[in-house]
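Sending over a structure as structure tokens; questions will come in a sec.
All protein chains but one are shown in place.
Moving on, here comes chain A:
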Amino acid sequence: MTRPMVSYKNVRKSFGQIEVLKGVNLEIGEGEKVALIGPSGSGKTTLIRMLMTLEQPTSGVIEVDGTPLWHMEVNKKLVPANEKHLRNVRKNIGMVFQHFNLFPHMTVLENCTVAPIHVLGLSKKEARERAVEMLEKVKLGDKLDVYPSQLSGGQKQRVAMARALVMRPKVMLFDEVTSALDPELVGEVLEVIRELAHEGKMTMILVTHEMEFARDVADRIVFLDNGYIVEEGPPEQIFEYSSNERLKRFLSRFRLHSVYPLTTRSV
């Protein structure tokens, strides 16, 4: 493996009485594409939300590019990170959300320039160039001055991707980015992610229920169940040769889905 970009060291997370992650150890190399799969409630979304600093781990250490995320070193001791440290590490990470979370009061272009201007400090011209380049990459170069409410779900999600990409993060997180889309719009979004993945450089972590897609794009599949990493490995191993009972049971549900795609997708 290349040098680690993200590592989870014995990470636990509880919400009140419920422990959703029960000690996760995971290392993700630079440029690696990792798909997190598992039943709902298995903790996969929480895992990437902690990396985006949207949730704080109850215990354990997460490192990004060698720097602890939720902790900082003071006199050789790890203490809880302050806002400044969080902002500094957070700039390496970008995220695309299930429900897009575009800014409805801004045009497509403004959605993609507001952070470069006000967070990275780029000039308006530079920010615009960067945004247009990314929007063309997601095939929305003709929608610059349109408001999000005038776009389809698939288009919204592609804008959200461009908005995250203009920040040039080292790690991109995709949180069930096709789950809120109508079935016929899933393809266009997956296509963009696939192209991005094949470019190679960026580390990508995808939480997904699209098994075919995960198999196609990911270098490694991580299967979580009930707060633990149950199995991990390259796609063939996970999808073809695994003997793990829980994983086989989970995957069998998806084989069923592909037989009856329309009736079960909405469930």
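Heads up, the rule we're going with is that a residue touches a chain if its C-beta (ideal position, glycine included) is under 8 Å from a C-beta of that chain, and two chains touch if they have at least 3 such contacts; residues count from 1.
Definition applied: contacts and distances are computed from a predicted model.
One chain of the complex is hidden; its UniProt record names it "Amino acid ABC transporter (Permease)", one of "Amino acid ABC transporter (Permease)", "FAD:protein FMN transferase", "Transcriptional regulator" or "ATP phosphoribosyltransferase regulatory subunit".
From the options A:Met167, A:Val217 or A:Ile238, the residue with contact to the chain not on display is A:Met167. Contact with the omitted chain, checked across A:Leu47, A:Met95 or A:Val222, is made by A:Met95.
In the complete assembly, the contact with the undisplayed chain comes from A:Arg87, out of A:Arg87, A:Lys124 or A:Arg194.
On the side of chain A, the interface with the absent chain consists of residues 52-54, 83, 87, 90-91, 93-95, 97, 99-105, 114-115, 118-119, 146-147, 149-151, 163-164, 167, using the contact rule stated above.
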